[in-house]
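Here the complex is missing one protein chain, while the rest keep their positions.
After this line comes chain A, so read on.
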Amino acid sequence: MDLRLDNISHHYGETEVLRDISLEIPSGQIVCLVGPSGCGKSTLLRLIGGLEEPGGGQVLQLGDAPEDCLNPLTYIFQDFALLPWRTVRGNIALALEDHRMGAAARDDIIADVLARTKLSEFADALPKQLSGGMKQRVAIARALAVRPAVMLMDEPLSALDSQTRELLMDDLVGLWTRQPFTAVYVTHNLAEAVRLGHKIVVLSRRPGQIREVVTLDTPLTDRAYGDAALEEQQQYLWGLMREEAAAADAELIHV
């Protein structure tokens, strides 16, 4: 299943947040959205997943989601969004409880995603007992449990320290290599973008417009930490973003 954004634009009251965004999200690829803060990345992601309706344009789903897919468009949030009163297992079960399936089938899915995210030992822990990195892995496990056609990730690693971020990026690359998934990955961190993105979409400051789409051909597994070629790509992206970021930073916020 592919996604197509058709001339998306959006306003909040007087504020124009997004202007004329057209984009293809091909199946099996990770598309990174980068842009200065406040440029409308999170808004765009909410529009893509149907949590909000675009003011103009439309989000199209091309083809059907795979048969076994329980929740085609699935989010991973920056703040993890775990229920603090449920254990790791309970949080994953939450996503499955509204689907008709036997208890055994549900337990199988949970065991499988816990193993894939290396959380099997922590199934009965409460979120308050987990570190930030572990919490995000629970959120990733929960997303995997519903076998999404497209994962919508809003700065999933931004709340984590840089070491944990590296580890989780490796985990994501590992997950993708074993079973390629489609994702829209919002970040303001260019290192994450060049590490995980097949396609990097650079947005301008508000109103967010597409400035450039950079395609990276190096396979994900070959992109190591501190790679010189990646470094160069990152420099290039930073060149594109620098002025926008500075201008966005200097803007007055009208709330």
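Keep this in mind: contacts are C-beta pairs under 8 Å (C-beta built on N, C-alpha and C of every residue); 3 or more make two chains touch, one makes a residue touch a chain; residues count from 1.
Going forward, contacts and distances are computed from a predicted model.
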Which listed name, "Ion-translocating oxidoreductase complex subunit D", "NitT/TauT family transport system permease protein", "Radical SAM domain protein" or "Acyl carrier protein", is the one UniProt assigns to the chain that has been left out?
"NitT/TauT family transport system permease protein"
Pick out which of A:Val88, A:Ile110, A:Val146 or A:Ala183 touches the chain that's been left out of the picture.
A:Val146
Of A:Ala65, A:Leu94, A:Val173 or A:Val214, which sits in contact with the chain we cannot see?
A:Leu94
Filtering A:Tyr12, A:Trp85, A:Tyr225 or A:Trp238 for touch with the omitted chain leaves A:Trp85
If you put the missing chain back, which residues of chain A would it touch?
49, 51, 70-71, 73-75, 77, 79, 81, 83-86, 94-95, 97-98, 126-128, 142, 146
